[in-house]
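With one protein chain removed, the remaining protein chains of the complex are shown where they sit.
Labels A and B are assigned to the chains in the order they are written; within every chain, residues are numbered from 1.
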Amino acid sequence: MNIDEVSRVFKDLKSMIEPEAQISILSSNRLIITTSTDKLELIANLLKNYGFDHVKSVTAIDYPMKNIIEISYLISSFNNLNLSKIILTLKTLIDRNKSISKSLYKVWPSVEFLERETYDLMGVFFEEHPENTSLILPEDYKDIRPLRKDFKLIK
Amino acid sequence: MIIKIINNFYHHIRAILIGLKYLLSPGIRITLKYPDELPILPENYRGMLKLNNELCISCGLCSQICPAGAINLKLFEHEQTKQVGRHPEVDYKRCIFCGFCIDICPSKALELTRIHDAAFYVEDELYYEVNRLIIGPKIDPPCMRSKYVISEIDEVRGIVYRNA
Partner (left out) sequence: MKTSLSKQQDNRKEIELFIGPQHPASGHMRFIGRVDGDIFTNFIPDPGWVHRGIEKIAENRKWIQIIPLVERAAILDAANMNIGYVIALEKLLDIEPPPRAQYLRTLLCEINRITSHLYGFGIAGIMIGSSTFYMWPFADREPLIDIAQLITGARLTYSYMIPGGVRRDLPQGFKEKALKALKYIERRLNNDYFRIFFDNPVTKARYQEVGVLKRDDAIRLGIVGPNLRASNVKYDVRKVEPYAAYPELEFDIAYEKEGDCYARLLVRVEEIRQSIKIIRQILDALPQGPIIHKKYEKLVSLRKLEEYQKTGIFGLPAIFTVLRPPAGEVISRVEAARGELIFHIISTGELRPYRLRMVTPSFRNIVLFRELISGARVMDFPAIYGSIDYFPPESDR
């Protein structure tokens, strides 16, 4: 994909989502949109209408020093082969102590197991997710969620 | 309908015939008759380690890169030469045979052997101290009639095993 097309998509998205969210370029073919949790679903719907039809990954990153958890949805397209060359990261920051976010299941059903895994291993509760139950860990797991930074592996 | 039945019958027969062919004349035998046959592995096979303590410069890179934490360093004095150094010891309970230690060793003190049969009678034998690592792994043939074979890739039979 040439630079022109990425910049065209970039301009389109910029005019579409601002001022609710900010868009930036990570590298060629990789764009980042940052937004707040309450605007997340709105932006997601806009992106879906633009042609991004599935989610590749839900990455939660724990920052205990800043007391936040960063959730990134990696979004791309199967239908539109131009858009499928881009991986768009939809980022939102949530409070680490509460760790509640909004599920995007209604927008993209493909997030289902990815969000469930994130809930399981990082302890981020996704509101309106059909099944916020354990996927990998035991059902009665009560300890610190393993992917949090304060969970230490025994050396 | 009738065409479908004939077609199905034809493909059933074909499937049975090809099965019969390999049943009656099994040209392909991929498996090795271990322990009667022992393979001679290719030259650069990543097997167990051997240490040349005279070349070892005690840099410890092998233990630093080991992804499984299988290599510890130990102060060692050679019985004859009285050479002293911090030499590696290998724990084969942890070793994953990635070969990073051999590749990173700057003085080529660690070398590959083609032996991979890390099976022992006692658990402690899996830990190779420096003096055992210098001798290197030795495996007795598992039975009296064991013979060594070389595997060769064949166009028709997949793999054939030739006596070495």
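Please note the rule applied: contacts are C-beta pairs under 8 Å (C-beta built on N, C-alpha and C of every residue); 3 or more make two chains touch, one makes a residue touch a chain.
This one's a predicted model, so the numbers in the text were calculated from it and none came from an experiment.
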Partner chains on view for the chain not depicted: A, B
Candidates A:14, A:39 or A:54 - the one touching the absent chain: A:54
Chain not shown: contacting residue from A:3, A:25, A:100 or A:136: A:136
Touch criterion as defined above, residue of B:45, B:92 or B:127 at the omitted chain: B:45
Residues in subunit B touching the chain absent from view: 8, 11-12, 14-15, 17-19, 22, 28, 30-31, 41-46, 59, 61, 64-68, 96-100, 103-108, 112, 151, 153-159
Hidden partner interface residues of subunit A, rising order: 26-27, 29-30, 53-57, 59, 61-62, 72, 74, 78-79, 81, 84-85, 87, 89, 108-110, 112-114, 117, 121, 131, 133-137, 139, 146-147, 151, 153
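Operating definition for what follows: only the chains that are shown with their structure count from here on.
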Inter-chain centre distance, subunit A versus subunit B - centres from mean C-alpha coordinates, in Å: 44
